[in-house]
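Shown here: the complex without one of its protein chains, the others still in place.
Showing chain A:
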Amino acid sequence: MELKNIEILLKKYFDSETSISEENELRKYFSSADVLPHLKQYQPMFGYFIDAAAQKMESKVPVKSKIVQLPWFSIAASIAVLVGVVSYVEFRDEAVNTDLGTYDNPEVALVETQRALAMLSNHVNTGIESVMYIKEYKKSKNLIFKQQ
């Protein structure tokens, strides 16, 4: 590019009379390697303009507004809670209602109940003999300490 041309363009540039295409010519000239020494002082200026135009916004802008999004979340959450509660109640009822059979005759029922209770107490009494030893300990303790 001719030197004279650039100087004319520069003068026009500082008077804000250049068009976009002329400004692009200036940019091109100043980003090239062979800039004349007395014009070097303008180089950072145009360099910065090009540099600054390339800057981009890093973070993403959430366009979905929160106001729209929130009800859906709460609806989903309430459905989840509802399902949880309902299924829990259903499940518990089933467990309680499980049919174990029943007796129609009260006398038979009494006999069966007694049998069941006897069986239970039988199991409770197992191992009671081994606890008897504790009494021996108590005896000898009383012998030694002679209390009251």
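Assume a contact is a pair of C-beta atoms (placed from the backbone, for glycine too) under 8 Å apart; a residue touches a chain by one contact, two chains touch by 3 or more; residues count from 1.
Quick note on the criterion: contacts and distances are computed from a predicted model.
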item	value
Identity of the absent chain, which is to be given by its UniProt protein name, from "Stage V sporulation protein AC", "RNA polymerase ECF-type sigma factor", "ABC transporter permease subunit" or "Extracellular solute-binding protein"	"RNA polymerase ECF-type sigma factor"
Contact partner of the left-out chain, one of A:56, A:123 or A:146	A:56
Hidden partner chain, residues of chain A it touches	13-17, 20, 23-24, 41-45, 47-49, 51-53, 55-59, 61-65
